[in-house]
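Left out: one protein chain. Kept in place: all the others.
So, chain A:
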Amino acid sequence: MATITIDGKEFDVDDTENLLAVALSKGFDLPYFCWHPELHSVGACRQCAVKSYRNDEDDKGMLVMACMTPCSDGGRFEIDDEEAAEMRRQVIEWLMTNHPHDCPVCEEGGECHLQDMTLMAGHTQRRYRGPKRTHKNQDLGPFINHEMNRCIACYRCVRYYRDYADGDDLRALGSHNNVYFGRESDGAFDNEFSGNLVEVCPTGVFTDKTLGAHYNRKWDMQNAPGICNHCSLGCNTSPGSRQGVLKRIQNRYHGEINHYFLCDRGRFGAGFVNRDDRPRQPLVRNADGVLEPREMDVMRDTMEEVFAQANGVVGVGSPRASLEDNFALRHLVGADNFTNGMAPADSAASVAARDAIAANADRLATLREVESCDAVLILGEDVTQTAPRLALSLRQSRRNKHLEHAAANKIPKWHARAVRDIGQYNNSPIFSATTSATRLDDIVMTPQRLRPAAIAELGFAVAHALDNTAPKVEQLDADTQALVDAIAETLKGAKKPLIVAGTSLGDPAILKAAANATKALAAANEATRLFVTLAEANSLGMAMMEERDIDHALTAVEDGSADTLVVMQNCLYERAPKARVDAVIKKAKNVVVLDHSMTRTVGEATHVLPSGSFAESDGTLVNNEGRAQRFFQLFIPDAPMQEGWRWAADLAEVAGNKPEWLGMDDLIKTIVADCPQFAGIEDAAPSQSFRKFGMRFPRSPHRFSGRTAMYANVDVRERRPEVDPDSPLAYSMEGYYGEQQPPSTIAYAWSPGWDSNQAAITRFQDEVGGHLKGGDPGIRLFAAPGAAAEFWAAEVTAVDGWQAVPVYHIFGSESQSARAPAIAERMPKPEYRVNAEAAKALGVTAGDSFELAVNGETHAFPLAIDPSLPDRTIGVPVGMHGVCGLRLPVEVKP
């Protein structure tokens, strides 16, 4: 700690921080460009000049850059100093000389850090009359728009893209005055986290192309606190909408999860909400086999008939739907007839994940904590494709070695360039065993390519090497044993080791191996951490609610114990082989589907009810660390579309099983009463009746415009403001917005003088880049340590012959985002992958069309050679192009 004086006020501050971070944390308005809470200081832009005084006698002082000034004890600084203010004004005037006159046609306008800083620094009149520098733009693909003229050369983009996200294809090209930030040629960014450039760039050089396609200013958008539903990590998002159209996804700061950054799937994957082919009316299949829209009152009678005639009803839940939606379906069909909607392998792995999480509740790393782990072992998971944001955190974890070197040499941790230079290529160790090459291989020490069973064995062996009471793996070859010993040695020597495992290979043994390794390691090191990833946004929640997988529902129809299927936001074809699903749908008397997208199951259903997507619903999702988080309705959809749980409640009523709950709060209380494992979810967000100073919390910024005109073409009389019956948020700009708001209800980030998302959030944090005031949102359901768990037996199911393993891709393997036009454009073509020897054995060459039957489902795709795959292993693309229901890994006979 240190005591410093800023503008005559004394503060006790953290002496490992720099002056700029401290001044911002303490609420001062000090302009900056090149500094960023995650990218730290380089002192390049000279915008944060302040006066520093040597001692009390010093009355002249000297100008220093706040971002490069340590907060040493006794320091005296003036931000509000005439000379410093003049310097800041001149610097921004000089940065602005070439800035084009195009704010009105710039997507950044209204949330532009440059606009904010120009005003803050007091540069209000342009004096430069000379010619302005111009640049040609590049086509950067479907995600990002490029307008290079607006660049002020702060270098934040390359510092984020190259130094933080380890991307390679964005560079500072050219020299001196001609410096240019772009790729060598047109094309989409290679890195999976390129979307963050939109928020990192302080001007409008990189803007969101999906927003530009139906643009609105920030102040005109209706936002809601959202939770990303494209993987299990539960990153917080702030979706924006206007007039019932989802416009964009922005990052919503969460100090324990995503903090400032999202992955591209999360940011650009929400376009499915705006698709025209979504079911928006209740549909019934007529005699000709065509789905026809029905009026609500007719539909009510139809559904009454369906349930009256039903001879056994089974419900198929969904790991991509909220707890509320699933629970309401469970109530409709009865707890005994409810299934979790996951494929058997996925369900078994998710249950194993749940057990591993429960047993290591006190050792679970948050996504943020991953960044501080200094040795990592990844078991089986290609995290870039299955839990993308984790890959970005793992990339930061390797930099702990740099920080270690820096600390030894008395270099402050915020001195970005110096820390990098002293760190060089000395990275904290990351070990990884996956089925094929991954995008993290550049930072992994001797990446291992193994079959799923061998990955689990490796994990068990590491556990045994760490603690010889852990079950032993027999018959390891010498090379593997040497590797196991090296991994064990490194993990043992680390200050904070981390084990990462996931369910993507559908093999519970991998999760058991990870749990064993964590337990073995934790005996020696209290700081040991475990990070488990699951398949979908609510996979863990579903594993907690119900262990019966989708097979039970299909079997019930097959053996005649049920003839009516009710499916909640799930596609049967994604979870089971096509032939079997076809047969089940044919055999069932009625298939009722409640969904928001035009899935294949909707296409085959007899009755369809249009349920809301995440944008049209409230709900609770349980992320991979067992954190229950609430997402809020972004806009009220046009009737009859409504939340899945409202449909299920309506159906229960016509089925003669009227639920007792009335609204969201009631429903959550019922969930907790019925399923005590979810105790705590009621605290994930304040109840509907919660008010601050008697007020709700606004969804829209205070300058939301056009309210008396936007619907005037329909009716000149203004509509009655919509009322939210489910949450304390308001569908307007009215209410309390500020620091004392519960963090889970902050729909967007803004504070006076700070319009850009990443800078405005500072006022809501306890310190810059720290936690949100009032605590980061969400309730960890596994906070209490589980019972002292035993080691799992080292049992693996190995396949001797040819084996098909899943190959995931960030764009396409997740079914909801795959429907977003921008993501669809980036989806790779489907292909089978084998190594060169396997191709020879199969008698095929690269590019040949190759036919493969998996679980009785045959697909023909071109073959690609992937030298990283193990022998006799075929990589199968999953989740897209119709290859959904395959249950992998599995033995195949090509």
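As a convention for this text, contacts are C-beta pairs under 8 Å (C-beta built on N, C-alpha and C of every residue); 3 or more make two chains touch, one makes a residue touch a chain; residues count from 1.
In this text, contacts and distances are computed from a predicted model.
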Worksheet entry | The complex's invisible chain, by UniProt name, from "Rod shape-determining protein MreD", "NADH-quinone oxidoreductase subunit I", "ABC transporter ATP-binding protein" or "Cytochrome c" | "NADH-quinone oxidoreductase subunit I"
Discussion item. For the chain not shown, which residue from A:215, A:690 or A:736 touches it across the whole complex?
Written reply: A:215
Worksheet item: Which one touches the absent chain: A:132, A:586, A:658 or A:691?
Response: A:132
Worksheet item: Looking at A:710, A:824 or A:890, which residue reaches the missing chain?
Response: A:710
Response to the item:
Omitted-chain footprint on chain A covers residues 100-105, 109, 129-137, 147, 149-150, 173-178, 180, 212, 215-217, 219-220, 703-710, 712-713, 715-717
